[in-house]
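The complex appears here without one of its protein chains, the remainder shown in place.
Up next is chain A:
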């Protein structure tokens, strides 16, 4: 699912410092926030929307399509299960450092309720010119401009840099899809590719990957079946093996998930791989010139 201006949004943890800062940013940008959750402040109003004890309570009065979580790691599981049971179609889970066993239980609840989870540990989704959900600088016009290139990224900061490089080259974005840096994410890069492949407003896609795991190899497999052009950048070429680079996902074990194998898989699938993010627009131009 791609967030649109028409989608209704619930913010879990709306009254906290970050919840407040980013909800206000989302509202200012055009995101349709219809309610928030904080069990201790149920019945009050915050940033012009009602606050509920649970997502299930909110759903009864203010149905929503998307829920976004500003919830600390040890409380994330119950908040996520609440949102799934409330029937949210899309759950954007920003929280980093959720215990892995809890994440597994979240995915069970999502599957049982037909919820799409993005994250955990995602910076969120941006539909430039329409709305955003999460903690991305959507409102910075030097970074994001409406356009027709979709960006998929495991990392929010790298996604920001790549979007900036596209905007500097005059290429706006149809959507920024932050899939998250955790090892067990709800929507992986291949699934995000499928979503952007089906999107009429997207003409081409930039995939920003990282060393570790097999997300890029799986994405390459899907990309080989696509008509839309896909180009990529993979971070971590210079990272020493066996070291965790912050993202729990970015660890290379025994040569698996290393830079050369990811690059080879993508190139074999017809995906050109840039040496630096600033080289991405030129790779895209080549596709557009050929079309």
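Note that in this section a contact is a pair of C-beta atoms (placed from the backbone, for glycine too) under 8 Å apart; a residue touches a chain by one contact, two chains touch by 3 or more; residues count from 1.
What we mean here is this: contacts and distances are computed from a predicted model.
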**Fill in**
Not-shown chain resolves in UniProt (candidates "Acyl carrier protein", "Malate--CoA ligase subunit beta", "NADH-quinone oxidoreductase subunit N" or "Amino acid ABC transporter permease") to "Malate--CoA ligase subunit beta"
**Request:** Taking the full complex into account, find the residue in A:99, A:170 or A:270 that is in contact with the omitted chain.
**Result:** A:99
**Fill in**
The listed residue (A:9, A:193 or A:235) that touches the chain absent from the view is A:235
**Complete:** By the document's definition of touch, the residue of A:160, A:189 or A:202 touching the omitted chain is A:160
**Request:** Please give every residue of chain A in contact with the chain that is not shown.
**Result:** 18, 73-74, 94, 96-101, 103-105, 107-108, 123, 135-137, 140, 142-143, 153-161, 164, 168, 181, 183-184, 208, 210-211, 213, 233, 235-240, 243-248, 250, 275-278
